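First the structure, in the form of structure tokens, and then the observations on it.
Yeah, one chain of the complex is gone here, protein chain that is, but the others are all in their spots.
What follows is subunit A.
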Amino acid sequence: MAQADGVPLPDAAPSCVSKLVLLGSGSVGKSSLVLRYVKGDFKSVLPTVGCAFFTKVVAVGNVALKLEIWDTAGQEKYHSVCHLYFRGAQVAMLVYDVTRKESFLRAQQWLEDLEKELQPGEIVVALVGNKTDLEEKRQEGKEFAESRGLLFMETSARLNHQVSEIFSAVAQELLQRDMARLGSSPLGNSGAMRLNQAPTRRTKCCSH
């Protein structure tokens, strides 16, 4: 509503906090990705004590959105307890390593877990193929994302390629959903609407 009027929301914006969970196998570059995004560096300086919890304010148009990024342990053995992280999350970022097939399969497993735990449309899911600097881009990730209605992007945390783009795409999607909810909350098929929206968003962010 506010965006339609073109009026920025100075007060309400910072109070709106969105929780983003980073999921993915060990050493696919979850931490590097978020480090690159939040601090704008790739393990060159050691900024804080811990690199597991971050907050970042994202500007989408004239609205500021506060993202809270929760990193999770990627080791296989912790997979069974990680559903605890999902509670109250608005965004899930499934990260995989484009050079490792099994990490991609793990990402698909995460998606299934998410769907088991949460209602469809309750959460924005983005599939992120990291480490593109090591290998040529692959097609399978994109196809999979399209078939499941996910946001998709291939990134390189080392080269800082598409890193901030994926986060702002996620923020944009979040905002759009909020708008849809506020604007057309009586609609029963809001879930379907969101699924329809995802592809349009994706084409836009991939064209960057």
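We adopt the following convention: a residue touches a chain if its C-beta (ideal position, glycine included) is under 8 Å from a C-beta of that chain, and two chains touch if they have at least 3 such contacts; residues count from 1.
Convention: contacts and distances are computed from a predicted model.
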> Given the options "Cytochrome oxidase c subunit VIb-domain-containing protein", "Bub3 interacting GLEBS and zinc finger domain protein, isoform A", "Ribosomal RNA-processing protein 40" or "Rab5 GDP/GTP exchange factor", which would UniProt use as the protein name of the unshown chain?
Replying inline: "Rab5 GDP/GTP exchange factor"
>> I'm checking contacts with the chain that's been left out. Which of A:Ala52, A:Leu118 or A:Met179 qualifies?
In response: A:Ala52
> Per the definition of touch given earlier, which of A:Tyr85, A:Trp110 or A:Phe167 contacts the omitted chain?
Replying inline: A:Tyr85
> Footprint of the hidden chain on subunit A, which residues?
Replying inline: 11, 14-15, 17, 19, 22, 26-27, 30-31, 43, 46-53, 68, 70-75, 77-78, 80-82, 84-85, 87-88
